[in-house]
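Every protein chain except one is present and positioned as in the full complex.
Order of writing sets the labels: A, B and C. Residues in every chain begin at 1.
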Amino acid sequence: MALSRDQMAIRIARELQDGYYVNLGIGIPTLVANHVPEGMEVMLQSENGLLGMGPYPTEDEVDADLINAGKQTVTTAKGASIFSSAESFAMIRGGHVDLTVLGAFEVDAQGSIASWMIPGKLIKGMGGAMDLVAGADNIIVTMTHADKYGNSKLLPECTLPLTGAGCIKQVLTDLAYLEIYDGKFHLVERAPGVSVEEIIEKTAGELVVPDHVPEMEF
Amino acid sequence: MALSRDQMAIRIARELQDGYYVNLGIGIPTLVANHVPEGMEVMLQSENGLLGMGPYPTEDEVDADLINAGKQTVTTAKGASIFSSAESFAMIRGGHVDLTVLGAFEVDAQGSIASWMIPGKLIKGMGGAMDLVAGADNIIVTMTHADKYGNSKLLPECTLPLTGAGCIKQVLTDLAYLEIYDGKFHLVERAPGVSVEEIIEKTAGELVVPDHVPEMEF
Amino acid sequence: MAGFDKVVNTYEEAMAGLEDGMTVISGGFGICGIPENLIKEIKKMGTKELTIVSNNCGCDGLGLGILLDDRQIKKMVSSYVGENKLFEEQLLSGVLEVELTPQGTLAEKMRAAGAGIPAFYTATGYGTDIAKGKDVREFNGRKYILEESIPGDFAIVKAWKADRYGNAIYRHTAQNFNPMAATAGKITVMEVEEIVEPGELDPAQIHTPGIYVDRLIQGTFEKRIEIRTVREG
Partner (left out) sequence: MAGFDKVVNTYEEAMAGLEDGMTVISGGFGICGIPENLIKEIKKMGTKELTIVSNNCGCDGLGLGILLDDRQIKKMVSSYVGENKLFEEQLLSGVLEVELTPQGTLAEKMRAAGAGIPAFYTATGYGTDIAKGKDVREFNGRKYILEESIPGDFAIVKAWKADRYGNAIYRHTAQNFNPMAATAGKITVMEVEEIVEPGELDPAQIHTPGIYVDRLIQGTFEKRIEIRTVREG
């Protein structure tokens, strides 16, 4: 069965390491913060200028001057630091963030990603997404494997305007965990009960399937 | 008679305006701080990261962590700020300093300046001088009009390695105050008792002399 | 005003000299740390054909969004503009031009403008539509695009406290784009919640040195919250 949003977050959380500085995008990536393994510490970077994002505030703690990149009110964690947008993106662009998790509309077999614009609909802007995908070495893209019409989002080549070219090496979908290299998708794990055939069918880009594809365990 | 070092500093201090942020080089430029006109405030920028340099410390105040760009112990003035070298040169390079005063070996009629290196002698380095002359719009160069052998330091073209090309518009020597434009030196004022003839004789670069050249008053 | 005292007493004085067609750099992220009252003054002045450089364009009725009502903005340079109906209308009808710029590139363009750096290379946007018409160059086997700085005629910023000399500190994440914006204006206008005397702020803890600030005014702020998220107490 396809992974739930929470299962996707749980699977991603297994990629965390103790002492990681992590930037989590909006949506499923945000949920990863709820599943940091016991005894492990990670620090969340919010690109508006906060390293060490804490939980949402209580009613009493709400402060208009303390928000995250999603414009939500937040708190600071112990050992946080606050800085300018230039410093924040120096961190990001300079490759100092250990892991970036973000959503996408499409990913292709060259590691290119489209996540910010659907022509014809309103252009809202890329925010910090282009900086994040260009700056990080370790990125996990999270999205459904196919759209609601069953069309694959893992393509030979992205059809939408790119957020970044050739920068994605790992994708977690609701069906599978895949790596991208040598211009191909490589199937690494599958969701519990999801067949390799279904993944092959829903992957439009070239897919390499090993003899044994382990099921994720939850 | 040629100006004394203090008179040179006094003359330069007349170019100060209330509220000026000023960077003063080593030597005669440093003396300018002693001659800020009554009722006028200027703030001294020291390129190692201090805006609002105060006087030297008393014995009790000496602090190894508080020095100026000349590596001397200093104090902070009221309303000072302290920052990194990158921020300091952002200020300088970005043209935020109102006046820069520095010494030189040679200046030429194109406004180029040589101030940091004499080949054959040891190369000590340019420090912040190249940044200062490139960043400031308002620069006064201060030096003796001729060297100890009587050779002019105001040349058709600098002979020493440049600190900056075409960036100097004002020079105060011990003999005269000159402006540089249209590829020529323009005599503006002369030191008390110094003849126009002496200035002409000691200026190797093309010199424009107006009908009347006022004497400086002290 | 004498010496380094940057304080002005009215918003008219604060924004004096702003003219049609000028470029205004603004601090703020979403509606956090925005110069609310300076923007209101621009609305009151009715200045037109403005190019506004700001990460966002406020939201309905607050922040830069209020300059859309009377079509005061000709062009926005922003990274994200998705919070405003009127914005969408004006964009689709061609009244408004938008230059979308990645957030980190935008921050760096402001900083570069203030720091005398006319252009810099970045990997951000390489291979995307953002790179169109821009120089590409390879360093150590990776491709980068050349991005130019954005200087402003005016910069409008909001800080928490400043001394009369304009030495300022920001509160929490209301810092965001404000420090870079402050460096990027020919005239930089700062509004703050509290003006203190020179010497009251620790020199080593100043976020924006007063050298960047031309005019300083104390105001009161609505500080609306865009997305109020809370947890159980």
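Definition applied: a residue touches a chain if its C-beta (ideal position, glycine included) is under 8 Å from a C-beta of that chain, and two chains touch if they have at least 3 such contacts.
Predicted model, so just to flag it, every value in this text is computed and none were measured.
**Student:** Which residue, B:17, B:72, B:151 or B:195, contacts the hidden chain when the whole complex is considered?
**Tutor:** Selected residue, touching the omitted chain: B:72.
**Student:** Name every residue on subunit B in touch with the hidden partner chain.
**Tutor:** 46-50, 55-60, 62-68, 70-74, 76, 82-86, 88-89, 92-93, 112, 122-131, 134-135, 161-166
**Student:** Residues on subunit A that touch the omitted chain in the whole complex?
**Tutor:** 18-19, 21, 40-41, 43, 45, 51-52, 76, 78-83, 87, 89-97, 134-135
**Student:** Take the complete complex as the reference. Which residues in subunit C touch the chain that isn't displayed?
**Tutor:** 108, 112, 115-123, 137, 139-140, 142, 144, 148, 169-172, 175, 203-205
The working rule: only the chains that are shown with their structure count from here on.
**Student:** Can you list every chain in contact with both subunit A and subunit C?
**Tutor:** Chains touching both subunit A and subunit C: none.
**Student:** Which chain maximises the distance between its CA centroid and that of subunit C?
**Tutor:** It is B whose centre lies farthest from that of subunit C.
**Student:** Please work out the Cα centroid separation of subunit A and subunit C, and write it as a whole number of Å.
**Tutor:** 29
**Student:** Please tell me the distance, in whole Å, between the geometric centres of subunit B and subunit C computed from their C-alpha atoms.
**Tutor:** 35
**Student:** Using mean CA coordinates as chain centres, what's the gap between subunit A and subunit B in Å?
**Tutor:** Averaging C-alpha atoms per chain gives centres 55 Å apart.
**Student:** Give me the residue numbers in subunit C that touch at least two other chains, ranges are fine.
**Tutor:** Answer for subunit C, listing residues that touch two or more other chains: 111.
**Student:** Quick check: what residues of subunit A touch more than one other chain, meaning two or more?
**Tutor:** Counting only residues that touch two or more other chains, subunit A contributes none.
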